[in-house]
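Every protein chain except one is present and positioned as in the full complex.
For clarity, chains are labelled A and B in written order, and residue numbers in each chain start from 1.
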Amino acid sequence: MADNLQLNDEGKLKHFLTIEGLDKSLLTEILDTAESFIGMSDQQVKKVPLLRGKTIVNLFFENSTRTRTTFELAAKRLSADVLSISIATSSTSKGESLLDTIRNLEAMFVDMFVVRHAISGAAHFIARHTAPHISVINAGDGQHAHPTQAMLDMFTIRQIKSDFSSLKVAVIGDILHSRVARSEILALNTLGAAEVRVIAPKTLLPAHVETLGVSVYHNLMEGLKDIDVIIMLRLQKERMTSALLPSESEYFKCFGLNEDKLKYAKPDAIVMHPGPINRGVEIDSKVADGPQSVILKQVSNGIATRMAIMAMAMQKPGMTS
Amino acid sequence: MADNLQLNDEGKLKHFLTIEGLDKSLLTEILDTAESFIGMSDQQVKKVPLLRGKTIVNLFFENSTRTRTTFELAAKRLSADVLSISIATSSTSKGESLLDTIRNLEAMFVDMFVVRHAISGAAHFIARHTAPHISVINAGDGQHAHPTQAMLDMFTIRQIKSDFSSLKVAVIGDILHSRVARSEILALNTLGAAEVRVIAPKTLLPAHVETLGVSVYHNLMEGLKDIDVIIMLRLQKERMTSALLPSESEYFKCFGLNEDKLKYAKPDAIVMHPGPINRGVEIDSKVADGPQSVILKQVSNGIATRMAIMAMAMQKPGMTS
Partner (left out) sequence: MADNLQLNDEGKLKHFLTIEGLDKSLLTEILDTAESFIGMSDQQVKKVPLLRGKTIVNLFFENSTRTRTTFELAAKRLSADVLSISIATSSTSKGESLLDTIRNLEAMFVDMFVVRHAISGAAHFIARHTAPHISVINAGDGQHAHPTQAMLDMFTIRQIKSDFSSLKVAVIGDILHSRVARSEILALNTLGAAEVRVIAPKTLLPAHVETLGVSVYHNLMEGLKDIDVIIMLRLQKERMTSALLPSESEYFKCFGLNEDKLKYAKPDAIVMHPGPINRGVEIDSKVADGPQSVILKQVSNGIATRMAIMAMAMQKPGMTS
């Protein structure tokens, strides 16, 4: 296990870069630790001193107010000091100067990098080259992975559905370009979901997608049959212009989720979306705001899940330590 | 009283959106609470733990370093965690996506929104739609209201002049476009000022301005007679080009306050301005920096007053609780 960049010699979480290579017990430990933080938000004082005196650097090479905000809140509720640095990718287009940035921040005795980067593998690269005492969290790299999003979704699923082994989950939309999709599928399979389906037009599926351990559907209504959990993906507007798709309304007609189509899934199916949602493009407002939607619960769980991952990577898991 | 969006069932402050609908005793409670914070700034440690563990979101859809800074300082001195989010109005031009932004932040367990928006009514809109445990403070909405500015000005007036009932107050300048003016006039009348005058050219006065409970003057020197408190307004440069005004120098000649014109007011009259001042446009530097100016005292009182409003809206008034 020691050859996994993400684990230390004792097999404990050190970096959190991808779901790949992490086993069921570790993912379950993350979910359990997040569970211990979930009640906190109702308390008068929503802070624990677990990471007091630690410095966490939000290193965002790609703009994302939403993700930056949840990591910043999670860090502050762990009592860490947070430094948010936005870096235009242009000024660090050469790997060498990215390394110089990292070296300089390391020298300032920081403890963790939360990295968002448009290039796949950027967080791995930093983890591989950073000082041994520093942890790296991947907050989204290119089209590769967005593992904290996957874990908060696993947390949300477990919160409502309890047991993964009987669950049929459908991931719907632009699988091809989605770092979220890749991480979700890996996490669901690792946690032992009964079946994972992808539902998408052929142009938005990667070649050999079946090798990820999914069954493939091109028809939304067929794919939704017997489904317990629906994970919608955001449709990036720029894909429209790239000739991969005919038009927004055409896409919505075929793959957008509305109340009628939702009826094809199990009656107690839950609807998830990583946000921000495109109302009327991939999801109808009546579904997004409807009783089966857990989209805002995902946001709430995002704080506790990221607190758990940050605390574990700094070897201080749980509320009682 | 329960139909007032700003008050909870017990008639306590919940949101602070406008002076309208708040009675004299509530405004006085704000001033008294601010009083309890005023000594703090001289202490070695300028912090109280009143809002420790609370998360306050500065939600600025309109840029304002000065106002954002005072709210941020006030929040930090109450020991709250502060999240500052600047949002270009363009990206949230549709009400629906403004709501999505709010829903997402709510889901992150935040406790208060401090809202600045170019559209009148934006803070009310958010207060009406946000979760019940969240308080909303209006930090300026369009041409509608800027109630925290009005309250810090009331605090400054009371600090120097003690009793409102004998005071004659003149508000001078662009009444038409000023959210500050509207809030000041309401607050002065609620607190029982003897007389409130507006002094402005006709083009910078709203129709039926008298219905606000003011007497109207178009001549600065006449209007200043017997005045105890002078509230100058900032002249927005963009009004100049809109043909409402002849020229900056012409405006200064008629409505700008210099030492000579100041003599028409009472000898102990104080001069106020919400800032930032346009030296030589609406006010001469000799007056702005002179002995009757309390402009910087207003800035100082802004911290204590905003601390008071934030603490009260979270039902934790005063220094002793």
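Methods note: a residue touches a chain if its C-beta (ideal position, glycine included) is under 8 Å from a C-beta of that chain, and two chains touch if they have at least 3 such contacts.
Here the structure is a predicted model, which is why all the values come from computation and not from measurement.
Screening B:K47, B:H133, B:K202 or B:K253 for touch with the missing chain picks out B:K47. Among B:K76, B:R103 or B:K161, only B:K76 touches the chain left out of the display.
Which of B:S86, B:S215 or B:S300 touches the hidden chain is settled by the complete complex: it is B:S300. For subunit B, the list of residues touching the undisplayed chain reads 41, 43-47, 65-66, 69-70, 72-73, 76-77, 275-277, 279, 285, 296-297, 299-300, 302-303. Within subunit A, the residues in touch with the undisplayed chain are 52-55, 81, 83, 85, 87, 96, 100, 103-110.
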